[in-house]
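Encoded as structure tokens, the structure appears first; notes follow it.
Apart from one protein chain that is not included, each protein chain of the complex appears where it belongs.
Let's look at chain A:
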Amino acid sequence: MSIKRIKIVPILLLLPSLLFLGIFVYIPLFQNFYNSFFNFSVFSQTKEFVGLTHFKELFDDKVVVIALINNIKYAVISVVCQVFFALVLAAILEDRLLRKFAPALRVIYFMPVMISISVIALLFSFIYNPQMGLLNSFLELVGLEQFAKPWLGNAGTAIYAVIAMSQWQSIGFITMLFIVAIQKIPHELYEAAEIDGAGKIRKFFSITIPQVKETMFVNVLITVTGSILVFNEPYILTNGGPGVSSMALAVHMYQLGFLKDNMGYASAVATLIFLLSAIFAIVQIRVSGTGKDD
């Protein structure tokens, strides 16, 4: 009797969430994989089986290569800026010297996270505006007008302008996660280090970093998978342009599906995105060995 109870009840309790996950995550995932073997359009629902053609096409598609490189740029810059700088920022905010202002500063850094991405993109399109933008005006003000350029209209700078906006928005969120982790570090460790004569920088490297290692891996995971899935920022700011210079995989997928009406190929790109984020997640979980310390 007792064995039976243990087995059935948890399963029953899990069922609602499993049902949700199944309907909204796993079934669409498999359907997407299935769709990528067909040629079909949103206008007519007849599907034509084409086998692996779409996956072969992926290798010939120059836009996919550009988008992939952009996504990697996005990931690298995000990890450096968000994870590393956010950790430094969190350590500074948790320092005794800033005790008084820390709550206010935390709110200030977290504010961008709460603003809708469309609003932020609109705001930044004004900042980057070549005619009356804040950024170019600022550069002129400090005598650096030779660096002023149409940031979003230049094939070389567009993707970096998009990435920069994303850093501004997301750093507060990662900082918040680090602050929580730092607050959980036992005070005894710092006190012992102080008695041993350790300075602030030494304490940061020898206590804070090892103690927040778990959080750091989680944050790297969040930023890297986020960078591979990124859609809103490039879509709203540049729509992948000029040309395809700031194209991201998700934007390319969306345009293939809903603009060029090539649903099957778009599904293949979606499969690629899924595989990439899954591989990155698995590698990171393996490398970091999350959960083993406990």
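Note that in this section contacts are C-beta pairs under 8 Å (C-beta built on N, C-alpha and C of every residue); 3 or more make two chains touch, one makes a residue touch a chain; residues count from 1.
The rule is short, and it goes like this: contacts and distances are computed from a predicted model.
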| item | value |
| --- | --- |
| Options "ABC transporter extracellular-binding protein YurO", "Ferredoxin-type protein NapG", "Cytochrome b" or "3-oxoacyl-[acyl-carrier-protein] synthase II": UniProt name of the undisplayed chain | "ABC transporter extracellular-binding protein YurO" |
| Of A:129, A:206 or A:284, the one touching the omitted chain in the full complex | A:129 |
| Absent-chain contact - pick from A:12, A:97 or A:141 | A:12 |
| Hidden partner chain, touching residue among A:67, A:86, A:120 or A:152 | A:152 |
| Chain A, residues in touch with the chain not shown (by the definition above) | 5, 8-9, 12-13, 15-16, 19-20, 23, 42-44, 57, 62, 128-131, 149-155, 238-245, 255, 258-262 |
